[in-house]
Structure formats: structure tokens, C-alpha cells
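Note that this complex is displayed minus one protein chain, with the remaining chains in position.
Labels A, B, C, D and E are assigned to the chains in the order they are written; within every chain, residues are numbered from 1.
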Amino acid sequence: MLLHLTTWPEVEAYLERSRGIVIPIGSTEQHGPTGVIGTDAICAEAIARGVGDATEALVAPTINVGMALHHTSFPGTISLRPSTLMLVVRDYLTSLTKAGFTHFFFINGHGGNIATLKAAFAETYTAIAELNLPHGDRVRCRLSNWFTCHRVYQLAKELYGSQEGSHATPSEIALTQYLYAEAIKDAPLDPQVASGYPIYGPADFRRHYPDGRMGSNPALARPEHGQKFYELAVKELTEAYREFLKAD
Amino acid sequence: MLLHLTTWPEVEAYLERSRGIVIPIGSTEQHGPTGVIGTDAICAEAIARGVGDATEALVAPTINVGMALHHTSFPGTISLRPSTLMLVVRDYLTSLTKAGFTHFFFINGHGGNIATLKAAFAETYTAIAELNLPHGDRVRCRLSNWFTCHRVYQLAKELYGSQEGSHATPSEIALTQYLYAEAIKDAPLDPQVASGYPIYGPADFRRHYPDGRMGSNPALARPEHGQKFYELAVKELTEAYREFLKAD
Amino acid sequence: MLLHLTTWPEVEAYLERSRGIVIPIGSTEQHGPTGVIGTDAICAEAIARGVGDATEALVAPTINVGMALHHTSFPGTISLRPSTLMLVVRDYLTSLTKAGFTHFFFINGHGGNIATLKAAFAETYTAIAELNLPHGDRVRCRLSNWFTCHRVYQLAKELYGSQEGSHATPSEIALTQYLYAEAIKDAPLDPQVASGYPIYGPADFRRHYPDGRMGSNPALARPEHGQKFYELAVKELTEAYREFLKAD
Amino acid sequence: MLLHLTTWPEVEAYLERSRGIVIPIGSTEQHGPTGVIGTDAICAEAIARGVGDATEALVAPTINVGMALHHTSFPGTISLRPSTLMLVVRDYLTSLTKAGFTHFFFINGHGGNIATLKAAFAETYTAIAELNLPHGDRVRCRLSNWFTCHRVYQLAKELYGSQEGSHATPSEIALTQYLYAEAIKDAPLDPQVASGYPIYGPADFRRHYPDGRMGSNPALARPEHGQKFYELAVKELTEAYREFLKAD
Amino acid sequence: MLLHLTTWPEVEAYLERSRGIVIPIGSTEQHGPTGVIGTDAICAEAIARGVGDATEALVAPTINVGMALHHTSFPGTISLRPSTLMLVVRDYLTSLTKAGFTHFFFINGHGGNIATLKAAFAETYTAIAELNLPHGDRVRCRLSNWFTCHRVYQLAKELYGSQEGSHATPSEIALTQYLYAEAIKDAPLDPQVASGYPIYGPADFRRHYPDGRMGSNPALARPEHGQKFYELAVKELTEAYREFLKAD
Partner (left out) sequence: MLLHLTTWPEVEAYLERSRGIVIPIGSTEQHGPTGVIGTDAICAEAIARGVGDATEALVAPTINVGMALHHTSFPGTISLRPSTLMLVVRDYLTSLTKAGFTHFFFINGHGGNIATLKAAFAETYTAIAELNLPHGDRVRCRLSNWFTCHRVYQLAKELYGSQEGSHATPSEIALTQYLYAEAIKDAPLDPQVASGYPIYGPADFRRHYPDGRMGSNPALARPEHGQKFYELAVKELTEAYREFLKAD
């Protein structure tokens, strides 16, 4: 059930049976010479919709631009500053809590969002509690990264070993290949790929990771891998969402 | 050319021939008993992609949640506060200007975004100028609402007369019907529809517009109308984008 | 009834018969070679006081510095950033709502304020609603530009035709001449005046409008025109204020 | 030379002989049963204009709403929050510094503004320095309260002794009487007046100072006193402004 | 009773007998060639703990970085911007007020903090009042500078006369010598010391005060003086704290 294809009376009816909603969040950032800039948003959105189908949960519109400041030395990257993303999350949750939602299940496609999202959740719990809304002290956020799902992680290891790397990984590229066959890219990949440098600012990042990859070999990606990743992630996150709604 | 399906080297190449980008912006808000909540984002995105196809312009990911505070008494609406949306716009433009973009063509699907976007543009011109970026003083934003395109407006008048109204209009509903046949909704519409009240806060809005429509009769919408609106809007905005790039 | 010449017990008494207040807002910005920098504030203030006299409404102190970032390449201009002006408006309205005011009638002298004011109103409705004040959900703002009053607009057209232009217009200069005879300026005006360029950032503005005028010929202004503009605007806005108070 | 009655080419010419500007700042707040709400702005503005006349300095538009949160339990008070006023000051100074001004002489009519102004100055020096403007590191702000001028203070003591008090004082009321004879108010004043309580929040303030006065007997005020205060303040601040411009 | 060495049940018990807390605030800024950078925090903390011992008051952790922007041209200085410090104070007071504290007694070691703290208090009173907390309208802040205690000031005058100066003073250095004998520094001090320049931005400050001292001769400081300053300040502020708690 996609929020953007739903009417408000349908949402009103939904709220009588559930107070949960799935919110996909990605990023708009370089993914190496062959990965598409929307990779993280594409993956998060597709998996969130899969979870929505499996659980009859509402799925909110994707937050498709996230926290990618360290990638901004590469053209095409768009990033919110962490402080902006925190306000975006707060506005989302305030709007939805006023309507009666209390359980926010974020499906995340980008490691760089994690810290900011956690900070945003903490800030928002208190901000909403201060508004004295009916269910304001029942608000709960859960952050689930599809790429850290246990079975996803295992499959990536099996398929790619250390060539999975940590950015522009074959697993995420494979998932976009499965979803957008028309956007499978071909470009020369230097067999030597930088890895192991910590992430500091944007200039430093590009200095150390000149083609944008971090230790990965996305040439290993295949659409059929992508399908498997998709299925594993949807399955695991479907269970997680159900648990999330049940727990007190 | 969709930014999210593009790689960074492709963007780098693009910047050698153009400094323009199309940015669709919509809203996630109630659209009456039969209009889908994503109407404004859906329309803006589709038309922006049409313009992108016609002009070979890059199209950024859609800003799908906009300024809809006045609709927040209806469940399902998500709104940024104006101050948040201004920061989002600033972060988009700062990221893209650092990469070399200077011409930002916003295709907008929601009247409620207009004031905030204009304020954001003014704030951002000065903020970017203060960063002393290479092309920082060449940054230009254009705001184009598909629903105020001359030929769109005329057709809506011909088809619906005064029943076009000003929110949850048959023209925008028709466009979503054309794009998402599976999301055509059927619900009883009171033949009496409120109209003419000015817009104040969310509680006041719902008091005056109890089913969310503002003077409109979306039952008149037809997918085939939607197709015509789409074509007219794409044509007119394609011309506008070309003009925008040319002017000094 | 000017708020600044009133005592608090007088305001307390006023609140028993009215919850409305008139707030003039102008700008402090270049108005071409012969227009004074305070033009927009002067006009808004005078007309607001006229409306106050006609309706026995309280008139707040003038917001004399508005959103004029695009004029800041000309010396003497002072501008708030849109985000600052939004906070100013919010603080005004919060102070006054706590005291019992609910109907805020802004009389505006500057086109550049419009977008920011509308954004500020939207932000403030929700911010005040969240404070749970007694009449917080009854707060209403109305924005009236004296220069778009129907009869003002007509007279300007009759008197100046296309030489009215859109900034440093003869109509606004005439109004300041009527109010401040001692500040009628004489300076050479290039008969060729730039017009038709869209407004972007401050450097761009000055590049296209080198003497600050936008398509106008302020040499046509006469104090006696100013008087007429004054009277027409006061009359029309007096009616508008009365309507504003009455409507529910 | 009043900025609002000046054209931009006149300001351009002014900047060739001086980089200084006088900025009056007051407040819009209750001043007891007989003092007008604009007292602080009225006094600061009149004296600033006197100083402007004596020194041929430009005088900016008055900041007529200041930091008066502690008075907001009395109707008619409008206050900026300190954080907002700091942004207003920053925007004023940034606009003016970009044009070439460097010496900002604030003439202040309200004790409650002092702390916030000093904080704003500190914040702004660094903010402007970070913009790398031509004279950005030469920016200087001076805060002068007319009511703490040596000779003003002495005269108030002579005329009123301890009945001067510290808010709604006879000296400031006298000054407004001199300037606005039509706004001399008559209202019963309890001979017992609260004094000596520290200032905390708005509710606490009204609890301790129920009619708004702080230890003062404004019934002693006379317009002719006001004239003397005016002349003494203008004289002393004229000297201070000249010193301010000279010092390095 | 030091908050950081207390458990939460002990704080809970404390709140049954007192709603007051002592908050030391200093600065981390240059103190001339021989004064340690933590001088202001060290002094405030030690005296606050003395007051805590004498009154059995809780003492909060020291705010050891304050508003010292004007000292930031000297290495080792760390400063919050005033706007940041205001948020820090607000967050402290909001946390503590939610727990039941209402009387906040700040012991301050740095003149540069005063304006910002006063602005912060004003902002916070209203912010907390808007949260509708049980004792929210009873919140009170008191700012006490140890160096302006009557007896401290007198002793400094007796011991050092005009060589006390106004920054890197022998009195504060003496106090740090008493507290940290191991950090008594020896460095050549120019017998000529700058004094009398007003404080503007950081570059200007260092230009006028090249070694960081303002009119002071810290070579006069002795640890045994420091002990006396400590004892006088603790005694006077102990009385002040008791008064603060008693007054209504």
C-alpha cells in the first residue's frame, strides 16, 4: 500500500487497524564508474515496497536525498547536511504522529544516513513529547539497513568475498541491475581499487578514492544476484517489521 | 536523462555541454476523497521526465514532500515546514553548484510550494554567493508550475469550467489516472463542495473544507484528459526550459 | 490607533471589542536614482495608518526592513534573509496571540516580501497551534499589497501606462512625494530603462538593472498623484479589513 | 540624513566621506498605565535623528521591536526572541558591510536589548569575518543607551530622585511627552509601586509588577523635562559618535 | 554535592528538600603570557564547589567553554558562538526543569559570558513556559560573577590598584595559582600593557592587545592572594545563593 497512491479516507481506515508505516530512505550520490547515482534510494524503495506488499503496511514516499556530504566532490551527488536531514525526519514524524501513526520503520539504503537518522530519532522523540500529542510518548522509530540483513550479508560474502567492498558494492549494483535492466552500465574499472581509508571530508574522500569505489568490484554484479538480494532482504525485513509492531 | 539512473562520469560529461538541471517538486497531501496523496509529486515527476526526454536535460530526484502544512489535519499528509523546505532547497543547490550546475529549473506540482520556493531561491542566491564558488554568482532558479501552463489552464477550463476548483482538481486527478490506471479511485463525492475560503491553519482548513476538496469536482476526470494535460505541459515546459538556458 | 502611542490598559480595553490588528510592512532598499530607500515602508505605513483611522483598528509598528536580498548590490539597501523575516513574523504573531489577538492584517509595500510572508504565515499557524494557546487555532493572517489594489492599479495604468514598470514605479514615488515633499529628488534618468529580466541574485540584478529601476519612469510621479493613490488604497483596504474581521 | 529618505546614489556618495551609520533601536512594550508602548523606540529614534542632524551621519530605520519577552504578559507588547534579534542585527550589518559601512553606532532606548545586542555583535564580528569581505575585519559596533548618558542620568536624579525607578520612568515618559504632546496619557497611578524584584519570565514579571511600572512615578514627567533630556542626550551622543569614528 | 558524583536516587531525594542548583560557567581562552587558558573555568568551578559545600547545594558540571569569540585569534582559545551557548543553556535548563529544578544559580568566571547568558535566560524562560511543565513558570536564573563580588573587587583594588586591569588580571591568576600550584607560569611580561580599547572582533582584539592582557600585570599574583579571593567569593556567593532560594 503506497501512501502516494492512497486517498486520505483510505489512510484513515488503515489507521484503525495499524499505527505503523514503512519509510524508505536512500541517497543520491556517486556509486563509482558503473553504479547509478540513485542506487541507495532505488534499493531502499524497492525493498520497502516489497515489505509493504508482504505486510499490508503503508509505505511512505522515499527520502531519496540523504546524508552524502563526503561524496560531494563527485558531480551528481546531492546531499542534505545532517542538520537538514534531522529537520526533514522531524517534520515527517510530526506530520504522521499528529495523524495517529506511532511506529516508523525506516528501510535504509545508505550507511552514511545511519548516524544522522539515529540523532534525528533522539531529537524527535523529545520534540514530539513536548507537543503533548495523544500518542506522542508512544512514538518509535526503527532503522533497518537492507544491506546488513543477515542473509543478505552472507550471500554477498559468498558471491563476492572481499570484492564486496564497502561502497559501490556489487550487491547493491546487482540489485539496481535487477530493478532497472535498462540502466546497467559498462565502464572500465581499474583492477586496483582503494580501500581502508577512513572517511573525512569531501576533498579528502576523492583524494583517497579517486573513482568513487571503496574496495569494491562492481563488475561482479549480475541482475540475478540482485533478485536474490531483493528476496532475502524483503523476507528478513518483513519479519522485522512484524516484530517491531508487536513489541511493547 | 534521470540523475538517479546516471553514473558520476556521465554527469561529468553532461556538465561539459550543459549547466542546467530539471528538479521536480510535488507534495504528499490529501487530495479529496478520490485523489491520491501523491498527486502533486506524481504529476511533477512525470512532466519533468517528459521535459528531460525532450531536451536531453538531467532530471533530479523528485522532492516528493513539500509544504502542505494546511493539509495536515487530514491523515496521510506529510509536510515539511517552510523553514525546512528552504534548507532542503539550499542543500540541493549548494551540492549541485559545487559540481558546476548553475541553472535550476523546478517543475512544481503544488501551489502551496510556490511561496516557500521563492523565499528559498532568494535565500540561496545570497548563501551561495557567500561561498565564493567558481560560478556562484551565475546561479539561477526558475519555478514552473505545470498547472499554470497556458494551454493546460485553457484545456481545464474547456473541460471542467468552474468545476475545476483549486484543489483536488479534475485536471490533476486526470493526470494521475493517465499515469496510474491502477490507482483510479471511486468514492462518493458530495455534490456540494466548499469553495472560496481563504487558507489559514490546518484546523481551520479542515473545518471549511471537510472532505479536502476546494471547489472541485474530480469525478469529471478521465485518463484520456490526463494524457492531453501531460502532453500540453511537457510541450510548454520544454520550450520554457530551452528559453531559460539561453537567456543571459 | 497607533500601538506605539497606546498604553497597555488601552490595548486591554481594545481587545474587548476587537481581535484584529493592522501590521504595515515595507522594505529598505534602493528605488532607482530618484526614489528614496524607504519608499516601501513609507507607503505601507501611511496607508496602514489611514486604514487604522478609518476602522479604529490598532496599527502595529512598521516592519521597515523586509526581504530585499536582490537589491543588496546597491548601497543603502538593508535586507533580512527570508529565514530571519519568517522568525520576525513568528515572534510578532506569537507575542500578539498570547495577548488575545487573532486577526493579523498585513499591509505590504514591497513585492519581494510576498513569498516570505506567505511562507511565514504557514509556518506560524502550525507553530502557534502547537503552543496550545486559548485562541491559537483561530489565528489568521491576511496579506494586502497596496499597489495591487484594484483602483490603485487602474489609476497607475491610466497615468503612466507601460512606464509604470515594476520597481521604482512612478506610483510609489508619487506616494512618497505626497507624504514627504521635502524628499522629492531630482536626478538624471536614462530614457532607456532595462526591463523584462527575471530576478535572480544581487549581482545579477545589478548587472541587468544598472540604475535600479525596472522598466519604470519615476519622472512622471507627482505629489498630487500620490494623494490619489493614498486615498484609493486606504479606501479599498479599509473595506478589505472590515471583510477580514467579519468572515469566519 | 535619514536613510529612508535618501537615494542609493546619495548613499554611494556618502560612503566616500564616511563609513559610519547610526542605528536607533527601541522596543514595543508596556510602559505602565500612562507610558506609551512605543516609548523606547520613540526616544531612540528621536535622539538618533538629532545625532544624525548634528553630525551629518546617516540614520538607519529604527529597529522598533526589540527584546521584551519579560513584558509579554501585558497586552500590546511585541517581542523578538533574543535569537531572532541576533539574526536581525546580523542581517542589518551584513547588508551594510557589503556596501562598505564599517562603523555601526546603535542608539538604544531599552535596557532589555543590551545583552542581546552585545551577544549579536560578538556573533556578527565572526560571521562577517568569515565572509571575507573587503572591510570585514574592520567592522565595529558601539552600543549607546540614551538613558545612561551621564548628563541625562544626573538630570533624572535631580528631577525625580528615587521616583525615577527603572521602567516606565518619568524621564522616558517626559521625552515621549515632548515628542508626542497628543499622546500624553492620564490614568490613576497607585502611589505604592513595586520595585526591587529581579526580572525572570513574563508571568513572574506581571505577578511582581502588576501595573507594569518598576519603582517609577511617571506622573512626575513633564514635556519640558523631555526637551532637556532630548538635548542632553543628543549632545552627549553626538560627541560619542564623533569619538567612535575617530578611534582606531 | 557534586552532581557528577551523585546517583539519580540521591538527586531525587535532594529535590524533596531543594529545587536549586549551582552551575559554574567559565571559558577556555587565552589569559596572556602567564595565565592558563582554563582560568575562567577553574575559578568558577572551585568557587561553585565551595558554595556547594557551604550550602549543601548540588553543583552541576562546569560549562567550561563559553563565549570567547574575541579571543579566537590566540591559539588555544575555544569559543561557542553566542547562539550556540544560548542553546546549551536552554538544554541544561530544560533537562533540569523537567526533573523539578527551578532555581538556577550560575557562578560565572568570564565577563564575556554575561551578555549571552542574560539573553539565554530570557529566551529560556519563554521557551520553558511554552512547554507547559509543572513548575515551568517558576524557573529563575541568577548570574553571579565571582570577580564582581564586592569584597573580591575591594581586595583586588587594594592589592593591585590599576594593575588589576580587565583581562588576565592578577586576581584571577592568583586564584588559579592557589588552586593549581603546579601550573604557575613564568614568562616575560612587557611592562607596557595595552588598555582602554573597546572589544570588537578577534583580529581587532589581537591587533590592540598583542599579548592578550588588557591593562593587567599578572606578575603581581600570588597563591596566597588566590586563597583570599577564593574565601571571599565563596562567602559572598554563599549568602547570595541562600537569598536567591528564599526570595519569592
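Heads up, the rule we're going with is that a residue touches a chain if its C-beta (ideal position, glycine included) is under 8 Å from a C-beta of that chain, and two chains touch if they have at least 3 such contacts.
The structure displayed is predicted, hence computed values, not measured ones.
Under the touch definition stated at the start, the shown chains contacted by the missing one in the entire complex are A, E. Among A:114, A:131 or A:245, only A:114 touches the chain left out of the display.
If you put the hidden chain back, the residue from A:139, A:173 or A:221 that touches it is A:139. In the complete assembly, the contact with the undisplayed chain comes from E:99, out of E:99, E:131, E:194 or E:240.
For the chain left out of this panel, the touching residue among A:126, A:148 or A:162 is A:126. Contacts to the hidden chain, counted on chain A, fall at residues 67, 69-70, 72, 81-83, 86, 112, 114-123, 125-126, 128-129, 137-142, 198, 200-204, 247.
The missing chain lies against chain E, touching residues 2-12, 15, 28, 30-38, 41-42, 60-62, 64-65, 72, 74-81, 83-84, 87-88, 90-92, 95-96, 98-100, 180, 182-183, 185, 187, 212.
Criterion: only the chains that are shown with their structure count from here on.
Grouping the chains by touch while chain B is set aside gives A | C, D, E. Chain D and chain E have centres, each the mean of its CA atoms, that are 29 Å apart. Rounded to a whole number, the gap between the C-alpha centres of chain B and chain D is 46 angstrom. Shared interface positions of chain B, i.e. residues touching 2 or more other chains, are given as 72, 81, 83. Shown here, the protein chains touch in a chain-like sequence that does not close on itself.
Interfaces, counted as pairs of touching chains, are A-B, B-C, C-D, D-E.
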